[in-house]
Structures are given as structure tokens and as C-alpha cells.
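We show some of the complex, not the whole, and keep each chain where it was.
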Amino acid sequence: MKPVDPKTASAEVKAVFEDIKTSRKVKSVNNFWRYLANEPRMLRHTWESLKSIMGPGHLDPLTKELVYVAISITNNCEYCMASHTAAARAKGATDAQINELYAVVGLANMTNRLANAYKVPVDEQFKNAT
Amino acid sequence: MKPVDPKTASAEVKAVFEDIKTSRKVKSVNNFWRYLANEPRMLRHTWESLKSIMGPGHLDPLTKELVYVAISITNNCEYCMASHTAAARAKGATDAQINELYAVVGLANMTNRLANAYKVPVDEQFKNAT
């Protein structure tokens, strides 16, 4: 698949591209959206979801970017690690915070397997948490 | 494997259990630690790492718990979801925040695969972020 050129894109794709640029106050859309534009419906749904959930809400935007980075490392998505770490930095993340985040990601992946290996039963006091 | 009973635990295990109780200001250690105590070296290393990284540092403790929950969902670790959601709530997470977190987790797992499927090349401006 090739990235879609904003100049020759369909009206439907162009509209999403314009909304991305306006909403994010950027001059061009990055590669992710240009490739995703090969499936215009999915471009629109993905953008609408991200704009809504990653924008102002109940968690602060930096926290949400850090969560995104953590999952992208766990899933080994290089593009996502790069783009969301850049977004986290743009929202104020420091080197020290990113390094600590990596540590948390490592530990969570470790204790996830230890809990599963031992088939640890959920403690009574945690049962109503989720 | 059976959980280790604090009363009959070895001195090495007891010392870690006591440190957990003192550090966390709790009266008993939860199941995770009692099962992990079957491998006393790993009990100690895991506790030392978590105490150090999940405690005061560069990211606020609630953010770190939310990252933990996000990874535990991605890896499908039921125990970890329950215990870290409980910890997040104890640190102030609201229902609205947890619901938004779930949304971010879903979206990240989706866009991770879309980026990989399209083999999206990392944009120039993101290359120095990580």
C-alpha cells in the first residue's frame, strides 16, 4: 500500500485531513493517516475516535499519551512508539519520565506473567475494583 | 503452587513481607506476594523493583498505576487488572477516568495493528523522539 497524496485524495479523505490539521494545529498530516486513507471509512472512524478520546476528557492528555506509549512497547509497534513518544514530549514529558515509564512497562510485563504462572487468586478486597 | 503462610515463612520471606506491610501501611500482604514467596529470591527482587519504581519518582503514582492497568488489560492478566485498578482507585482514580482509560487501551491496540499492517514509515519529525 502507498500513502495517499493529500493533493489527489478524494473529497471524503480531504475532509478528514483538513480536520486533522485544524484540530492539531499542524501543517501536514503524518504518515499514519496518509496510509490509513487507503480505507476512507476506517480513516474517518479512527480519527473521530482518537480526536474524541485523546482530547480533553477525564484523564489529562499527557497521561493518555504515556498509556499509548506503554501499550505500543508491549505490542512492539515501532511507529506507534515513535509518534506517541513525540506526542508525550510535546505535552511536556521529560527524559526522566520516559525512562521511568519504560521501567513500569518492563515491570508490568514481568508481574503479569508471574501472576498468571502462579494462577494467583484475586484477593477479596480487589474484587469490586474493576 | 500454594501461597506461603506468613507464620511459617522463612526469615528471608518474612523480612520482605514485613517490609511490604510497613511500606504500604497495610496489615497483611496480598496473594501475589504470598505465591511469589515460593521463590524467595524473586520475591525480594520483584518487591525491591516495584517499591523503587512505583513509589515517588518522576511520574505521579496514579499515572503509573493506570499504565499498569493498561498493560494488564493488553496482556489479559486478570489478577493484575484487579489489583492495579484497586490501587488506582485508592490513589484517586474515578469511574470516568477508568472508563476513559479502557477506551485508550482499546484504541492503542487498534492503531498498533493498523500501523503494523500498513508498515507505516516513521515520520522524520518523530525520529528523535525515542
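Side notes on the structure shown:
By letter and in written order, the chains are A and B; residue numbering begins at 1 in each of them.
As a convention for this text, a contact is a pair of C-beta atoms (placed from the backbone, for glycine too) under 8 Å apart; a residue touches a chain by one contact, two chains touch by 3 or more.
Please read all numbers here as calculations on a predicted model, not as lab measurements.
Here 2 copies are displayed; the structure file describes the full homo-oligomeric complex as 6 copies.
Methods note: only the chains that are shown with their structure count from here on.
Rotating chain A by 180 degrees superposes its CA atoms on those of chain B, with the angle stated to the nearest 5. Chain geometry summary: the mean Cα position of chain A and that of chain B are 19 Å apart. Residues of chain B touching chain A in their complex: 1, 30-32, 35-36, 38, 42, 46, 49-50, 53-54, 57-59, 63-64, 66-68, 70-72, 74-75, 77-83, 85-86, 89, 94, 96-97, 99-101, 103-105, 107-116, 118, 120-123, 125-127, 129-130.
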